[in-house]
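Omission of a single protein chain aside, the complex is shown with its protein chains in their original locations.
Order of writing sets the labels: A and B. Residues in every chain begin at 1.
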Amino acid sequence: MSSTLVIDKYLVSLDSSPAEADEIAKNIAKDIESDKIRLIAFIESLGKYLTDEDIGIRVKALRCVAAVLSNLPAGKLNSRQIAMLSEFLCDRLEDEECLNDAGSGLLALCKMDYISTSSIKSIADAIFAKVDTRKHNQATRYVVYQVTDEIINHHIPVLKSMNDSTLNGFTRLIGGEKDPRNLMLIFSMMKVIIENLQIDAAKESLFDAAFCYFPITFRPPPDDPYGITSDDLKLKLRACIAASALFADYSFPSLIEKLTSSSINVKRDTLLTIIECIDNYDGLTVEKHCEEIYNSVKFEVLHEGEEDIPDLVCKLLKTLTSTISIGMARKVITDSGLDKFLTASVNECHPQITNLESRQAKPAARLLAAIAEGSFAAYDKIAETTLRSIFSLVDLKSTATIAQQKTALEILILFIESSGNLYGWKTGPMSEMSSGNGLLVHKDALFELFCRAFVSTPKEEVSFRLLALQGLVKLALLHGFLDASELGMVAQYLDDVVLTDINESLCTSALSSLKELGRVNPDIILNTVFPSFLSQLPDPEISDLAPSQTHRKHYRIILSFLADLCINKAIYEILTVRLLNKLARVAKEGENVVYAQSILTAILLVIQRKLTESDWDFRFFFMTLTPRLISMTFTASVDRDKPQSRIMCHSSVVSVTAKIVNLLVRSASVEDQSEFAEQICKLYITNEPSALIQESDRARIVSARTPLDKEFRADGLVEIFTAGVAGLRIETPFPYPDVFSLASDLIPVALAKHNIPDRLALARLIALLVNKWMSKDDEQKFTDSAIESLKTQVTSSHAIVERASSLELLAWIGKSLIFKGNRRAFEIVDLVIQLLRDNSFGRYASKACGILIADDEIVNKINFVAVRLLAKQQYFSYCVQRIVDGFNSSTDTELRRNHLVALSNILQHMPGKIVIPHLPTFLPLLLLSLAVSDAQVKLATIETITATISEAKDLMAEHLSTILPRVLDSALDMASNPPSVRIAALNCLAMLPQSLPEEVVQPFRTEVIRKLSVVLDDPRRAVRKAAVDCRQTYFAMDR
Amino acid sequence: MPIKQIHSIPAHVDRIWNLAPHPRLPLLAAATSDKSAQIYSLNTYFPVAQLDGNHKRSIRSVSWKPSSGLKSEAVLATASFDGSVGIWIRDSDQHSPNFGSTGESGNVGLEEWEFVAALEGHENEVKCVDWSCEGTYLASCSRDKSVWIWEADEDNEEFECLAVLQDHTQDVKHVAWHPNEDLLASASYDDTIRLWREDDDDWVCSGEIIGHRSTVWCIDFDKTTTKGKARLVSCSADETVRVWSRESMTGNTATRDIPSTFRSDPISENWQQEAILPQRHSGPIYAVSWSGQSGRIVSVGADGLLVVYQEVKTGEWTVIAEEEDAHSVFEINTAVWSKKWKSTSPHREEGDTEKDESKKGEEEIIITGGDDGNINIWEVTFQK
Partner (left out) sequence: MSEPINANPKVLSLDQLPTRGQAREEIFGDTSSIKSTFPHSALDDVFPSKSIYESYSSLLVLSKDGLSDKDMEMQSPPDLSSGESECDDQSDIEEQEPIDEQEIYDLISTISDPEHPLTLGQLAVVNKPDIYMVSSDDGNGRHHKISKVIVEITPTITHCSLATLIGLGIRVRLERCLPPRFRIEIKVKKGTHQSESQVNKQLNDKERVAAACENQQLLGVLSGMLATCK
């Protein structure tokens, strides 16, 4: 197809479908590229259109040229061809309608490889001379800026050669721009120009061209096409202003003038700009202006300006000092700019600092500390004068009051902080000069002062001693500052506070300081803190009346401190060793179960906290702690008469051991897990020697016991087995593939068990097996066999014990099937709901309703149990109507009560949004539940009502007249409601005024206020408080 | 037991400020904190009317107009914290024989009362209002330290202010008229009691009683004094109840026709403290009432105590009855003596009151109102 035809097609399709036009342009470009068409031929064929007197045609033709050129590969055209085209396009620039397309064409040309410098020059000249951006829309202006930007970024030497005309042209080009996208381009071009061209002659006009946009008050429009924020613009403009020191004489005065603005955003932007200018300009230039800058910003610190302005001014002063300290290592050169500046600021602040009485002392110190932080030279000079005067004010013979001493400490801490920021903290990188810390010369005075402040002030001066402690800790964190013995003293003081002081805020801050120090030098914790803490723990061997044992903090508090201090693996390793030894001694004594349990709980606490932090290698603890604890428990269980068994086999100790095992197994890898599974099954099922038991005791354990069958004698230890199995991943193969028969065999064992912990452990064990490892068809087989037999036992067997234990097991198996999404589980649910009407057994059935759906600590997705998202929803919508019907059809109050209790047992475990849609159906029951005497039922009911208030406001408003009086009665009726229920009712009432529309609650206002006045005299303080707060929300409804 | 509670009416309000039994009809008016006054029948103790919708703030005091007027017997004045005094009249057409008769449906048919006049003028809360003995004058007092005397026209719709008396230096708490003279007494936060009299149609302060050491909350005249004699009882935050008597008086009212400007001696009267009643109260005493029938005095206060005193001889009183926690732990704001209308048999007709007037003569009750919002009725069974 000849090129003219194609061009006609292009021109026509431009209006109808621009996409098609682009396609055509691309094909033309391809043809030129493959030399199918020669460029000249293409231009010629466009010739008549390009010169057509109809401007519309001319524009379209030009667009075709631009489109083709931008689709050509950069290396296609040679410099001659480019020159010819650029000259042609430059002529078109005057033609205002063509500017956009001509510009796009030139842009394409500029990006070509072989464009000559002369073409670039001619294009630049043309743009600077011919284009008046003000006349064009922002899109066209954008094209022009793009061409200029292309030249500036890739052909700066050309512009350098035409330095002055570029500057004039450029400033003229960019004047009065408003569009954010264009501004972004302008600001980046301006920065390059300022940094590369000789701007001395035009520096004022260039500065004005930039500063006229300051401050940026742009707010992106809602339908923001470009996503440019005002901060983007601010940063770009700031870079331009700070680009050259030549601007200093204009930028500093104009910026300082903007500081008086009342808008905090403008003030903040100005300060940040000044800081960037100081950073970029050279020292000499800044020096000239430093007096002027200091005086314009100092009052923001001295009179404490709002929000973060004082902090910004401190940052400014720090940058200012460091910039004018260039070239001075440690000594301030006399009457240099820096010297004058420091002397002026010290002379101004010193009198205020030394007058500890006035409110000005601290802000003045803050100002000086910021300046001091600028450079080593500045710090040494300021520290020398200021610190000496502070020491003299508060030394031994001084009569300064506590308040004055407090101000002095606050001032000193400011200087310690700036020395740390300057010379480096132990927690951060060490700066090369830290050995020469300006504060070192004052170390002894400082350390002695803070120690005295801490030790000699009376105990009730809490905030003063807190300050002293903070000072000491900051000194301890300075690089190479305190020596080992001084660090030891600081640690000792912190220990002393944590172990003996009763003031909570002092204690917690001392503990966190110890942790901070520990992170920097761990040996502090190992050598000083641990020994003193562990010695505080009661030791069975030492009699309790020994002096060292009396008046110390309760071991549960000491243990929680120890757990808190485990900031790294090494420390925790040592702690576990020491605590297990302590546990062994306590077990041997066989007296204090709670103490033993507390020790294990401390170990557990650290694992729980650190499990999420990746840097800990839990494999080590899995391999050491798990076997140690299991063998301690089993060796103790072998001979029941020994004291150890009373402790290690006590259910509360075993359950902590089980929790530890569960956490550690859960964190282990699949192969570690399968090894563990092997060994634990040997211990519990096949009774073979297990690696989990210490070598020496393995044989003894095996001979002493029979495996997990009816006569299983290791009572109370099943919990550990269940916890271990719970921790196994689904992909870890279970040592007994035939899970179906194992589960079926365990059922009789579970039914024979009476001990509560074992019964629960076995029920959970079977639930885990069914949920995690039982195949689909094994489930069917299991449902038809084991579950059916349990169901018959529940209905037919006469002894309550058999019926209740079978129902219990059924409930747990049902739960695991419901979680897994097995429809047949609802056969169990049907049975349970039907049993609600069995008057002698309904009570147990109502409990089973809760167990079937309750979230469980062990049978939980954290232990890799499959829990379908809709399980709860399905269960609730299945049960609610059946329970309501059951309730309505039974007349006997006991049976009706069973249904109410069942409903509340379910509601306890249901999130609000599942329950709300069904509320109308069970609301009547809900209200009746408030009259049921069982506190748990009432609590669940009130919690459901509270959830409804927040999540179904209109529903609650509609039923308020029935609900409010009953909830009010639960708050008033002390005889039948324990404090927890009364408080829940009061909190529920308190929510109404805030959540429901005023006109709905208003009618009840006076009645609630009057009736609740009785509760103001409730015997329990917590109830009174709840009543006070509740009435206040109703009083506040007034007006 | 010298005193026993025979009934308690729950008024379902936060607080009862003031009570007033009608001088002749078995009606009781109660001023309450929920901007309304309530009228109860003293026969059935059932509510008869609820006067609300006009006052914008609590009503502090109520007073019945002594019904000498022909038009209708029940006219009530209400003083409110909203700075105004309201006048209410019962619509005479629906005058039902037994007040507040309980219809079969159990809900009490409430009467309609009409708000006929609002007396504006006080700058802030009006603390008390009281009709003079024949109902010719109406006195009101307020925190703005002033006592106003009003005169009503025939059908109690037009009220003219005769005097604005500003001698008190502080908030005036209570005003009370002498039982048969046109003599007004006022009690104030400035610890004093003042007496006011009309001297040639110009009201003046004719006397001042100084003695109490704190706010005088309430005063009441002795209603059994013979002509020309005058005694009043006062109670105060200084925990004392005192009886004062008028010793002498110059500028006898008889010579009133000489224009006062010419009369040599201005009107004045001298009151002396006759007695301080035995002290039983701890905390401010808010109300005191002098029985016209038995001459006994009752006092109630913040300590929840109700005390009845009897005069042994002039200047000497004894306590004949004390009731602790008369309104459980709440403060008691008001106490008034009243005739005992409600006989033992419940279905007595109001109509036949006159017949056994004589027999019932000496029976009287005390009615108290407190911060528990209840109105308690007491009977003093002390035999001399």
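Note that a contact is a pair of C-beta atoms (placed from the backbone, for glycine too) under 8 Å apart; a residue touches a chain by one contact, two chains touch by 3 or more.
The model shown is predicted, which means the values in this text are computed figures rather than measured ones.
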From A:A602, A:L790, A:I942 or A:L989, residue that would touch the chain that is not displayed: A:A602
Touch with the omitted chain, as defined above, among A:K178, A:H303, A:K331 or A:H554: A:H554
Chain not shown: contacting residue from B:D52, B:E125, B:D200 or B:E379: B:E125
Touching residues (missing chain, whole complex) on subunit A: 359, 462-463, 466, 502-505, 538, 544, 549, 551-557, 559-560, 563-564, 591-595, 597-598, 601-602, 604-605, 608, 650-652, 655-656, 659, 715-716, 754-757, 759-760, 763, 800-801, 804-805, 807-808, 811, 844, 847-848, 850-851, 854, 856, 905, 908, 935-936, 978-980, 1013-1014, 1016-1017, 1019-1022, 1024, 1028-1029, 1031-1032, 1035-1036, 1038-1039
Touch list for subunit B against the chain that is not drawn: 15, 33, 57-58, 60, 81, 124-125, 127, 143, 171, 173, 189, 214-215, 280, 282-284, 302-305, 324-325, 329-331, 371-372
